[in-house]
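Just one protein chain is left out here, and the rest sit where they should.
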Amino acid sequence: MAGHVIEDSYSTAAIRIEDQDPEPSRPVGEFICNVATNDWVNDEYKLISLDVHEKALTAAAGQFFHLLCPSPDGAEVWMRRPMSVYRVDKQNRRVEFLYKCEGRGTKGMSTLEAGDEFNISGPLGIGFWLKPEWKNIVVLGRGVGLATLAPLSQLASDQGVGITAILSARNPDVVMSRDLFQSYNADIIEVLDTDGSSEVSNVERIIQSLIGEGKADAFFTCGSNRLLNLMKQMGKKHGIPGQVAMEQIMVCGFGACYVCVRTFEIDGDRVLKRVCREGPVFNMEEAVGW
Amino acid sequence: MAGHVIEDSYSTAAIRIEDQDPEPSRPVGEFICNVATNDWVNDEYKLISLDVHEKALTAAAGQFFHLLCPSPDGAEVWMRRPMSVYRVDKQNRRVEFLYKCEGRGTKGMSTLEAGDEFNISGPLGIGFWLKPEWKNIVVLGRGVGLATLAPLSQLASDQGVGITAILSARNPDVVMSRDLFQSYNADIIEVLDTDGSSEVSNVERIIQSLIGEGKADAFFTCGSNRLLNLMKQMGKKHGIPGQVAMEQIMVCGFGACYVCVRTFEIDGDRVLKRVCREGPVFNMEEAVGW
Amino acid sequence: MVDLSVKIGDLTLQNPVTPASGAFSWEYADIIDLNRLGGLVAKTICREPRFGNPTPRMAETEAGIIQSIGLPGKGINYFLENIVPEYKKFTPPLIVSCSSEDPEEFAVLTKELSIPEVDVVECNISCPTRNTTGGNFSLNSEHTKSVVGKLREATDKPLWAKLSPNAGDLVSIALAAEEAGADAVCIANTFLSLKIRTDNFKPALGNKYGGMVSPALKPIVVRMVYQCAKEVKIPIIGIGGITKAEDVVEYMLAGASAVGIGYAGFRNPSALTSIIDDLEAWCDSRGIERVSDLIGAVDDDMEMDTLNAASAGV
Partner (left out) sequence: MVDLSVKIGDLTLQNPVTPASGAFSWEYADIIDLNRLGGLVAKTICREPRFGNPTPRMAETEAGIIQSIGLPGKGINYFLENIVPEYKKFTPPLIVSCSSEDPEEFAVLTKELSIPEVDVVECNISCPTRNTTGGNFSLNSEHTKSVVGKLREATDKPLWAKLSPNAGDLVSIALAAEEAGADAVCIANTFLSLKIRTDNFKPALGNKYGGMVSPALKPIVVRMVYQCAKEVKIPIIGIGGITKAEDVVEYMLAGASAVGIGYAGFRNPSALTSIIDDLEAWCDSRGIERVSDLIGAVDDDMEMDTLNAASAGV
């Protein structure tokens, strides 16, 4: 376990790679990782790969970590940022995140270089689950939602489930996660704003034909309200179950603070659920689009 | 002039090397410099060399800059740190600081690497002055005080004044500024704790003999209360004028806030003066040792 | 080895470090050993179910956050049936925070909470985001005295009153709570704040106002603890901006008998137990035998001559 140097600005017992896990029975840890790589994948997104303590490798598809981002500008970044795991590489003991550089936290993250330390805590929340009866699934994502959906391909592949990934993007340059889906033998369909193929009506046609081909035992989506509403409606019509990963501003990540609530609809009742604890992956039929 | 990006955490019009001086008539600037080197000179001290805008090169011996230190630990360093100029290298357009790594600010400073940006403002305060009638001066310093005294050798050399530098230190390894004094042809006398030569009585003997040799037209000191008291007393006895550089915690550096006051004795009256504005170099006879 | 235990009235805590209400739940057992804490402090509950405030419920600020949760919860019955048993899986005393805008209902709630499983009733009379003008009893010493008096009658449990940093004369409020029978005061809740977005001219929080939480605020709250400790006799739980063992020490020197920690557990979920470790190490390295010896031990006998002071070194 890391020494607690009380001269530091904050007390922490974060676990370093070489430490023995001080609490092996607990599912979550606060880790000090080492950055392996942190590279641009296109103009807006970076992929960060972290050497981690093996405890962090238990992260499942759809679960997230809470990242303590370094400062982009000298002023402290006060809150952690939630990011779903993009890839767990057990062999090299790494976890990866695909992220969009937007605000202060993610900009700070983008300054990290190989060898730098990075404090992350997790894995947190409930990830995607696959039912044994699902033989083929359809994954539909856009933008950063693809980062969240990507590890589904690994999970499905592990369980011998066929996967069709519909990747929506503004233009071919920003289609993300293509390689990762490909490496797990997913069928890939790209739909783009540039050629109009990303329009809802076209995506609907594509899904309709996948249903026809028997390739849609379950739906998965993330990253676009428009696409969520489409899948939800098609799922309802065809009786196809689905899951969606949701986002909300977070504070604790553990279910304690009730900052991260979103509205869900269960049997006609509107209720609040915590994205960090009851999610971030929810039953699609309960999700309320915005 | 630097663009004012209001998305940054702080608004500033700090001057970069390539900028035109927006206020040529004003003596002080806020500069964004580039770190050229930042190396350890011994176990405790580092020397940082900065590529600066030429306006910063006007700094005189004994003047100081106010340094906005980067964070050593992710938490912001909220106040600037005053540091006297160690060396102005007009040819290479550099200023240098010799500093002791102690608290958060100086520790943050020690993380700077070549090419990093560093915000400093100055030159501030009143530096050392040499009167035409002084042909030979004695400089007595200890510890980080030597950093403040070092540029005197340059000043004296420029004006053809002979200099004897008594450098006091715990052991030979931490005698600082020797090279700089040497490069300006100062006579150097090292006194050490390890062999007892740094004792006040011995330093007194040394100064006494310098007085005898006519090498002590004025005294200069910094960094040790003990040595200040010695010089003050000898100066009084032999009618030798002197100057001392003082330290106090600062906020503004401009004379506005009255945080940096110290007590001085003028004609028997005790008064407060601001180290940043009326100093940091003061008449030795007015200084009150502690 | 230092004795870390402290007494709050008749209750002994194994160490002075407790989580702050609303910033903690049994779910933190996913990462730390809750049995190591000085106490378990549940999120403030209300008698009836509440949704809480509109989102966004948190916004980052220059240094810290403002938040406005609005005390969501499923009400007292759900709490007693489902949440108390979760806490009772752990050994430290259970401190239940509760709140109401109506003093009568507040008293009933307090009574209903006075079951054997509950060790302390903490009355949150200072939630800044519920009602910024009235209701927030601890802005006013009369209101404080009257509501705490009612709760005192309703329960035999140790009764702690959580006070507001938004009150001007906190000492008089603390005295009112003491007089009304509180066994301890918790200083303090969050600082009423407002952030306006300059992109759309709207408040950043769904509830407009929020309570500010930040390590930055510690010196203000330490001052409040210090001022109150000089006047009240009941123990003080210091809460605000603690992120390391030395901060616990600072609060204790100022007069606190124990502390509550919120933000630090958000930033570093392993913070609470590591602060306890560090506190132990800090005391041991200084030969302090009982952490309780630190309570009020500030050396506040000051040199008041300006000229003398200003002739000393830095």
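To keep things simple, chains are lettered A, B and C as they appear, and every chain counts its residues starting from 1.
Everything below uses one rule, namely that a contact is a pair of C-beta atoms (placed from the backbone, for glycine too) under 8 Å apart; a residue touches a chain by one contact, two chains touch by 3 or more.
Everything numeric in this text was worked out from a predicted model, so none of it was measured.
S.K.: Specify the shown partners of the omitted chain in the complete complex.
M.R.: The chain that is not shown is in contact with A, B, C.
S.K.: For a quick check of understanding: of C:Lys145, C:Lys162, C:Lys195 or C:Arg267, which residue touches the chain that isn't displayed?
M.R.: Checking the options C:Lys145, C:Lys162, C:Lys195 or C:Arg267, the one contacting the hidden chain is C:Lys195.
S.K.: Which of these, B:Glu30, B:Asp89 or B:Glu204, touches the one chain of the complex that we don't see?
M.R.: In the complete complex, the chain left out is touched by residue B:Glu30.
S.K.: Of the listed residues C:Ile66, C:Cys98 or C:Ile275, which contacts the missing chain in the full complex?
M.R.: C:Ile66
S.K.: Given that one chain is not shown, which residue among B:Gly108, B:Gly127, B:Gly141 or B:Gly253 touches it?
M.R.: In the full complex, the listed residue that touches the missing chain is B:Gly253.
S.K.: Need a quick check: the contact residues on chain B for the chain that isn't drawn.
M.R.: 4, 6, 8-14, 23, 26-30, 66, 68, 75-80, 104, 119, 121, 248-259, 261-262, 272, 277
S.K.: With the missing chain put back, which residues of chain C would touch it? List them for me.
M.R.: 51-56, 61-64, 66, 70, 132, 139, 166-169, 191-196, 198, 200-203, 206-210, 212, 214-220, 222-223, 226-227, 241, 243, 246, 249-250, 253-254, 282, 297-300, 302-310, 312, 314
S.K.: What does the interface between chain A and the hidden chain look like in terms of residue numbers?
M.R.: Touching the chain left out of view, chain A contributes residues 9, 76, 225, 247-249, 261-263, 270, 272, 288-290.
Operating definition for what follows: only the chains that are shown with their structure count from here on.
S.K.: So which chain ends up in the middle if you average the CA atoms?
M.R.: If we average C-alpha coordinates per chain, C lands closest to the whole-structure average.
S.K.: Chain B to chain C: how many Å between their CA centres?
M.R.: 47
S.K.: Where the centres are mean C-alpha positions, what is the separation of chain A from chain B, in Å?
M.R.: 54
S.K.: Do you know which chain B residues sit against two or more other chains?
M.R.: 9, 76
S.K.: Considering chain C alone, which of its residues make contact with at least two other chains?
M.R.: 62-63 - these are the residues of chain C that touch more than one other chain.
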